[in-house]
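Note that this complex is displayed minus one protein chain, with the remaining chains in position.
As written, the chains take the letters A, B and C, and residue 1 is the first residue of each chain.
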Amino acid sequence: MADESVQREALIAAIENVAARIEAEKSTLTDLDSAIGDADHGNNMHRGFEAVVEKVDEFEEMSPADIVKTVGTTIIGNVGGASGPLYGGSLMSASQELEDGITAETSIAFAEAYLEKVKDRGDAHLGAKTMVDALTPAVHTYKKSIEHDDLPPLTAFAKAVDAAERGVEFTVPIRAAKGRASFLGWRSVGHQDPGATSTLFIMQEILKTAEE
Amino acid sequence: MADESVQREALIAAIENVAARIEAEKSTLTDLDSAIGDADHGNNMHRGFEAVVEKVDEFEEMSPADIVKTVGTTIIGNVGGASGPLYGGSLMSASQELEDGITAETSIAFAEAYLEKVKDRGDAHLGAKTMVDALTPAVHTYKKSIEHDDLPPLTAFAKAVDAAERGVEFTVPIRAAKGRASFLGWRSVGHQDPGATSTLFIMQEILKTAEE
Amino acid sequence: MKKLVNDPSDYVDEMLDGMTAAYPDRLRRLDGTKVLVRADGPVDGKVAIVSGGGSGHEPTHAGYIGDGMLDGAASGEVFTSPTANELNEMIQACDAGEGVLCVVKNYEGDVMNFDTAAEMAEMEDIDVAQVVVNDDVAVEDSLYTSGRRGVCGTILVHKAVGAKAAAGGSLDEVQAVGEKVIDNVRTMGMALTSCITPEKGEETFDLGDDEIELGIGIHGEPGTERTDMMTADEVAEHLTENVLSDLEVEAGEEVVTIVNGMGGTPLSELFIVNRKVQELLDDRGIETWDAWVGDYMTSLDMMGCSVTVCRVDDELKDLLDADVDTPALKD
Partner (left out) sequence: MKKLVNDPSDYVDEMLDGMTAAYPDRLRRLDGTKVLVRADGPVDGKVAIVSGGGSGHEPTHAGYIGDGMLDGAASGEVFTSPTANELNEMIQACDAGEGVLCVVKNYEGDVMNFDTAAEMAEMEDIDVAQVVVNDDVAVEDSLYTSGRRGVCGTILVHKAVGAKAAAGGSLDEVQAVGEKVIDNVRTMGMALTSCITPEKGEETFDLGDDEIELGIGIHGEPGTERTDMMTADEVAEHLTENVLSDLEVEAGEEVVTIVNGMGGTPLSELFIVNRKVQELLDDRGIETWDAWVGDYMTSLDMMGCSVTVCRVDDELKDLLDADVDTPALKD
């Protein structure tokens, strides 16, 4: 993989693209959260990434691992709600896996650590209608595509995004067991999970940046 | 004029017709009061006449003066608001003029006393956009038709009703100076006064009963 | 109509039963009336303070019954003055021999019925005095009105006269305190939405999505002016400026302020308005001695607020600060 400064620039570009996408999808996410939650997911994510983008200048001096960690702590410090600790805490903790730079190997380790931390914090199993349902197929597919199918990381990541998309769609017909949507009981069936959706948007933007 | 029991029956019939009319026009009156008041004039009048009708049995034993007085006290005791003391108090006090029965003469005295009492209680001059604007032309016309034009009381009263109608219409284009509508200032212009309207309805029913 | 209501014609009756059920140790209902009085009243040796008016303004009036404030409150139908008969029963039930002060808001219905009730009570040899509150600056006092309306400033009148009576003031002294508050208190209100009365079941006025009413009273009547939607700061400024200029408060003077909710306004929004009100007073060098924020005198479910400013001196500060123990106001 490329050297640190190239990685840093790519990471910063990805972060900026993610932030722009979140801003553009703010009301989509909030509307999804209106249906089965409390109508703030778009605002929460937007507030977090707005704060992240304000730190971009500082990123120029940082290693990729530190950048990811800072994104995590910034989200923790600005978002609140369930998505704050889930996104922020997991980024912060999984960033350790990138301390030796971003390689095919470390990116798998990062993805696995991130998923583990989300599941741990949120205590959500697969099928509970949360972001875990988007993340799990994506992480499984990414790891398998590289380790078993020997695909290049970019191709593997494109497959992972497809997998996440199917995960998001899977959240629609099932009953929530975690998060606010769970309080709705059977009424949560038929609605798409906001957190799974924002996870997909983020992954799509990372892919788009990498492809450029 | 007819003897006391005939008068009593006519009076009771008139009261019942008035009560029915007020019930039928309840929402008309309330809607007028919504526009420039507090949306309760129909309910207030209805509550009062409902209570009056419940007393009809007692009326069978009473003189016309006592019936009118009881109507007045019943309204005072059940209506509240501005219309309670205005309608109720004036009926109560003017009923004294009927102590010697209902004649052309006593009916004029009653009408004048009633108007005086309304003006006195409400401190409203002509043109203040209140029930006084319906009452004044009616009382003046009634008195003049009998005393100067020698018309029979029924014809005089029909003229009085016409006069009241013109009074009601006169309330539309003027600015209120009394009652809740006065708080609206110029915004009261263009709306018909609820109290003048209920006064007209009452007179129309009395006329209708007398004509039957 | 979206209301927690059974038969609309039982609205006031059931509300009063719900109040006595909530505060059985504090409130007692006079049989067959819509009058609530202190459970421990009449209070020996004390001038009685009574108030009343249409319902729909809760916690006004009955929520202010108790030590240091009201001895009785008469509730009419929604937005309709109580009858003179009920007011008379209240006056009689509350009198402890020291006389009764009636706090009346300046509406013709209220004034006429209280006048009649006072006449009735005086025939029973009860000393009755009256103060008429007219704090609403939205209505100019001119040939074209019956004076200004009484609105949220009434709460400060209740508090001050209640304290004076509790402190043993005579009927004259208590009345004088009421007049003093009335001379020094001004209010102006606005509505974001109309209220819906239970009997009518619809908005009493239609307001566009981008319109508000300025200069409303507390009976769901339209205001003196309809304008485009404003920000909270603009609303606060408009109301405060009107109130201050009418009251002619000067730098260095001390005031009590009330940002009052009309019933349907979230408390959070009232605090947003209060922030600006206090900033404006600060800018003018006027000192807020005490700031009240909440629903004190409402119009059912109306969204909107009013701003009240009352100039205070040492006497009024003592009275407004004095002990009070009622369902809606405690010290």
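Heads up, the rule we're going with is that a residue touches a chain if its C-beta (ideal position, glycine included) is under 8 Å from a C-beta of that chain, and two chains touch if they have at least 3 such contacts.
Predicted, not measured: the structure shown is a model, and the values here were computed from it.
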Where the missing chain makes contact, among the chains that are shown: A, C
Selected residue (touches chain absent from view) among A:L11, A:I76 or A:L115: A:I76
Touch with the omitted chain, as defined above, among A:T28, A:T106 or A:S182: A:S182
Contact set of subunit C toward the excluded chain (per top definition): 2-6, 11-12, 14-19, 21-23, 55-56, 58-59, 63, 192-193, 209, 212, 229, 231-233, 235, 263-276, 278-279, 291-293, 295, 298, 300-301, 303-305, 330-331
Touching residues on subunit A - with respect to the absent chain: 27, 30, 34-40, 43-44, 47, 76-86, 89, 121-123, 175-180, 182-185, 187
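In this section, only the chains that are shown with their structure count from here on.
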Inter-chain centre distance, subunit A versus subunit B - centres from mean C-alpha coordinates, in Å: 76
Averaged-CA centre spacing for the pair subunit C and subunit A, given as whole angstrom: 55
Contacts with two or more other chains, residues of subunit A listed in rising order: none
